[in-house]
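Here it is, the structure in full.
Note that one protein chain is taken out, while the other chains of the complex remain in position.
Presenting chain A:
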């Protein structure tokens, strides 16, 4: 029942259409979690600071807590629930599972959606703050560990699973043919720090 404070909207989520009345104050995150029972996107801070609610909006990363549901009409919304192909996990999900890229699991849906965004943004040639060669003709830089860390830094993990998250993102990116150069040293040695040094 549309009114001055509510509207009926249709959201396209994971390939399906959902029509629902929403309070205009409702965030996309609350619409997903409280109204549509899609609780994969998590509410870690509700103010855009932690990344746990990260979804893909038209293929790009976005924090669902800072989107109003009414403003998401007409956009392709992908949540963590929409990544697997039936029983077949998305390569990023599989890498997180195999390499233990999580502990409590609460930041995980956001980390996974963000990682998919990172791999796509990188493949499209987007530089980051740690990219050395910014000339357009240089093409995508190798998706090094430092590149992954920089690009994933909007997703907090309080358990501190960062080491294995980076390994998982690198493995998933390598599966797409991306140059990663991130194979970690088998044993930490004095040289390891030099290689990891931030320029």
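Note that in this section contacts are C-beta pairs under 8 Å (C-beta built on N, C-alpha and C of every residue); 3 or more make two chains touch, one makes a residue touch a chain; residues count from 1.
Everything below uses one rule, namely that contacts and distances are computed from a predicted model.
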item	value
Chain not present in the shown complex, as UniProt names it (candidates "Oxidoreductase", "Simple sugar transport system permease protein", "Glutamyl-tRNA(Gln) amidotransferase subunit A" or "Nitrate reductase subunit beta")	"Oxidoreductase"
Candidate in contact with the missing chain, chosen from A:13, A:52, A:119 or A:173	A:52
In chain A, positions touching the absent partner	23, 25-26, 30, 33-34, 37-47, 49-50, 52, 79-81, 83-84, 89, 93-94, 96-98, 100, 102-109, 112, 145-146, 148-150, 152-166, 184-185, 187-190, 192-194, 196-198
